[in-house]
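Have a look at the structure below, then the notes.
What you see is the complex with one protein chain gone and the rest in place.
== chain A ==
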Amino acid sequence: MGSRQIVEKSLSMLRSLPRISLANIRDNPNCKKKSKRGRAQHGGDKHGAGNKGSGQRQNFMRLGYETGNNPFYLRVPQEHYYRGHHLKREYPPFTLLQLQTIIDKDWVDISKPIDIASIIKSGIYTFYPDQKQFGIHLTDEGLDNFSAKINIEVQWASEQVIAAIERNGGVITTAYYDPHSLFLLKNPKKFFESGQAIPRRMIPPPDAIEYYTSAKTRGYLADPEEISKERLKLAQKYGYDLPNIENDPNYNMLCERKDPRQIFYGLQPGWVVNLKDNCILKPKDQDLLQFFNS
C-alpha cells in the first residue's frame, strides 16, 4: 500500500537523520528574536550604551541620584514623622506569652526577682544598647494565658500588662537604665572580667521622667504608697480581686526592689567582682563610698 510505503520511507529517513537537539531545533513560529550584540561595523563600537560616563560604563547611579542636582526625593523634606527619630528611645518587645514560656520551661527562676539580666540569660531575648534600645517592652500578647506570680522589672509596660501581672499576685516595676548600665546587664561576665568597679545607674532623661516617676506605670521612682493605691484602683478598673501580698509566703521576694542607683540585684555600685577568685572587693575609702552612694 501507498501509505505503508510512505511510513517505511519516513521511518528510514528518521533513522538516518540526527537526533533532535537544541542545535537543530527550529524556533517556535512568531517567537521573539533576541538581538545579538554586533561586532565591528555591525553595530559594534559603543553597542548603544552612549559615549563616556555612567551610561557607557553601565555603572548605574544609586536610586534617586541626579548627578549632583538636589535630588527630587530630598527637595521637599517633609516626612515630619521622622523628626528626631535618631534621638528616640526604642524598647524591643517581649511578650507575656514568651515570659510564660520561659517560666514554664524553667529558663528563669521565679523564686527570685526577674530583671532584664535574667531574661537575657534565658536566651530568648536580646537587644542592642548601642542601637538606642533601652530594654524590655513587655507587651500584652498572651495576656489571657499568663498565670505566674513573679516580681519582674521591665523598662516599659502597658496598663493591661501591669493588670495581668498584678492579678496573679505578682509585682511589676518599670525601671530606666542608661545605655552603659544596659551593656553591663546584657553581658555581666564581660564587665566583671574587665576588672572595673560597678558604676552607678544614671537618672532618666527629662522626656522619660514622667513615666518613671508615675505610680500608674509602676515607675521605680514613684512613691510606694501611691503605687499601692494605684494597684487597688487598677484591680477595680479591670474587675479582679487584688491578692494580698502581705500574707504571701514570698513576701520578702515580692518586695525586693533595686535601689535607683543599683544595676545588679545584690551588688552595690563601687564593688569589684572577680569571677576567677570568686570574691567581691568592696571599697572602704570614704571618698569612694561617698561617690558611689551619691
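Just so it is clear, a contact is a pair of C-beta atoms (placed from the backbone, for glycine too) under 8 Å apart; a residue touches a chain by one contact, two chains touch by 3 or more; residues count from 1.
Keep in mind that, in the parts below, contacts and distances are computed from a predicted model.
The chain that is not shown carries the UniProt protein name "Large ribosomal subunit protein mL64", picked from "Pyruvate dehydrogenase E1 component subunit beta", "Ras-related protein Rab-2A", "Large ribosomal subunit protein mL64" or "Tubulin epsilon and delta complex 1".
Only one residue from A:E8, A:D109, A:D144 or A:E193 touches the chain missing from this view: A:E193. Checked against the full complex, the candidates A:D45, A:E66 or A:E210 give a single residue touching the omitted chain, namely A:E210. Within the complete assembly, A:L288 is the residue of A:L11, A:L74 or A:L288 that touches the hidden chain. Contact residues of chain A toward the unshown chain are 192-197, 202-203, 206, 209-210, 213, 221, 270, 272, 274-277, 281, 283, 285, 287-288, 291.
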